[in-house]
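This is the structure I have questions about; it appears just below.
Every protein chain except one is present and positioned as in the full complex.
All chains are identified by letter, namely A and B, in their written order; residue positions are counted from 1 within each chain.
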Amino acid sequence: MAQQITPPDELWWLTFNQFLIGALVLGTFVSIVFAYFAIRYWEKKVKPNEAEVVLGPGRVAPGTSKIGWTRYTLVVTGIIVTLLILATFPRTDYVEASPPETDLVIWVTAFQFGWEFEYPNGKKVVNTLVLPTDTVVEFKVVSRDVFHAFGIPEIKGAKIDAIPGILNSLWVKTPSEPGELNVVCYELCGVGHSLMVGKIKVVPPDEFQAFLQST
Amino acid sequence: MARPQLKWAANPPIAYFLAWAFLMFTALVEVYFVAAGLTYNTLVFVTSVGIVQSSVIALIFQHLREEPQSVKAFPLGSLVMLIILVSAAVTSVLACTPYLG
Partner (left out) sequence: MSSLRSWILRWLTTTNHKDIGILYMVTAMYFFLVAGTLALLFRVQLAMPESNFLSGKAFNQAVTVHGLVMLLWFLSPIQFGLANYFVPLQIGARDLAFPRLNALSYWLYLFSGLLLIVSFFVPGGAVDGGWTLYAPLNTAAFSPSKGFDLAVLAIVMLSAAITLGTVNFMVTIAKMRAPGMTWDKVPMFTWSILFTILMMLLAFPALAAAGLLLLLDRLLGTTFFLSVEGGALLWDHLFWFFGHPEVYILLFPSLGMLADIISSFTGRPLYAKRFVLVAFMAATVLSYIVWVHHMFITGTSLLVRKIFSVTTALISIPFEMATLALILTLYKGRIRYTSPMLFAIVSIPLFIIGGATGVFNAAIILDRAFRGTYWVVAHFHYIMAGTALFAVIAGLYYWFPKMTGRMISEKLAKIQLILAVIGINLLYFPQFLLIDMPRRVFRYDYAPEWITLNQLSTVGAFIFAASFVVALIALIHGMLRGRPSGDNPWGAWGLEWLTRSPPPPHNFDGQPVVTRDGRILIVPEKTLEEQGVDKVISGEAKVSVTGVMTPNGTAGHQSPSHAHGHAHGHHGSMEPMMLALGMFVAFVAMPLGNMALMALGALVAFASIAKWVLDEYRGRFSEPEPRYREEFPFVGIDKFKVGLWTFIAGEGFLFGSLVGAYIFIRTRSPAWTPGIELHDVAIGLFNTVVLFTAALAMGLAYYNARVGNVGLQRASLAFALALGLLFMFTKAYEWSKFAAEGYGLTSTMEAQLYYTLTGAHAAHVLVGVLASLYALARSLRRPYGPQDARTLLYIGIYWGIVDIVWTFIFPMFYLI
């Protein structure tokens, strides 16, 4: 089975944390410089010999090209940002491709206003999907009318647009414990957009098999 | 600041007639070649003809050849941006998986 497969949401959190660290380091650095200068050169604090006021009434600000250490900051940021983005590419490839092993393929048809799910054996349900625990599920997502977006808020990165005329796919690994997930539409699709909420019931495999065989 | 005069000595109406004759000729050749199936790649052929004809119109009838770089930059700059728009839109759509169910 699919126990060894890394779930996409794990990669999402890894990437998010990397970006968060990068943003916090750079943001903190810039903010400290900002706060220090904003206080240090306040007219009530600054000593007369420290301020070099060169602009005043009757003058126009010249073009200046002194850049100093700012250029290194830009280069460092450029490198950090580029590395962060390049590091996401293998993970993007992994989550965008079909899963390494697929246990179950579900066709999802979005419509105004609800979700129709179809199991491989042809069984169709509306709005309430039953899935087994700890399973790699691939969703084939299409739309019957307007632009919707299929998303599971409880699983980070489990979201794909449902567009008329286009087939998109998305895969997730279901939780190992039974429980309930939501299916939400993430693109305004009309007056009932807010009510387009479905449920995914995650159940033990034997219970799932029983459900699948029932009519 | 003397206003640079348009060089009329170098631009008698003969230039207009030559450009016009060239446009007529290319238009006929374009239609003949396509209708007779003589082109190797019709899309590339008609696009090339369009670019050549447009350049002649811009240079002669819109007098761009007499303008300084700064004025030439307008059509050239927007042309570059146009190519980006169209090519990105087309390449991005080619890989979508169509679904007509």
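Convention: contacts are C-beta pairs under 8 Å (C-beta built on N, C-alpha and C of every residue); 3 or more make two chains touch, one makes a residue touch a chain.
Please read these numbers as outputs of a predicted model, since none were measured by experiment.
S.K.: Of A:V95, A:A110, A:V130 or A:V202, which sits in contact with the chain we cannot see?
M.R.: Considering all chains, including the one not shown, the answer is A:V95.
S.K.: Can you say which of A:S98, A:S176, A:S194 or A:Q209 touches the chain missing from this structure?
M.R.: If we include the chain that is not displayed, A:S194 is the one touching it.
S.K.: Determine which one of A:E118, A:D134 or A:D161 touches the chain that has been left out.
M.R.: That would be A:D161, which touches the missing chain.
S.K.: Using the touch rule from the top, list residues of chain A that touch the missing partner.
M.R.: Chain A touches the missing chain through residues 11-12, 15-16, 19, 22-23, 26-27, 30-31, 33-34, 37-38, 41-43, 46, 50-68, 70, 73-74, 77-78, 81-82, 84-85, 88-89, 91-93, 95-96, 112, 145-147, 149, 151, 153-154, 156-161, 163-168, 182, 184-195, 197.
S.K.: Residue-wise, where is chain B in contact with the chain that is not depicted?
M.R.: For chain B, the residues touching the absent chain are 1-4, 6, 8, 13, 16-17, 19-20, 23-24, 27-28, 30-31, 34-35, 42-43, 46-47, 49-50, 53-54, 57-58, 60-63, 67-71, 74-75, 77-79, 81-82, 84-86, 88-98, 100.
Methods note: only the chains that are shown with their structure count from here on.
S.K.: Just how far, in Å, is the C-alpha centre of chain B from the one of chain A?
M.R.: Distance between chain centres: 44 Å.
S.K.: Taking the complex as given, what residues does chain A use to touch chain B?
M.R.: 142, 165-168
S.K.: Which residues of chain B touch chain A in their complex?
M.R.: Interface residues on the chain B side: 96-101.
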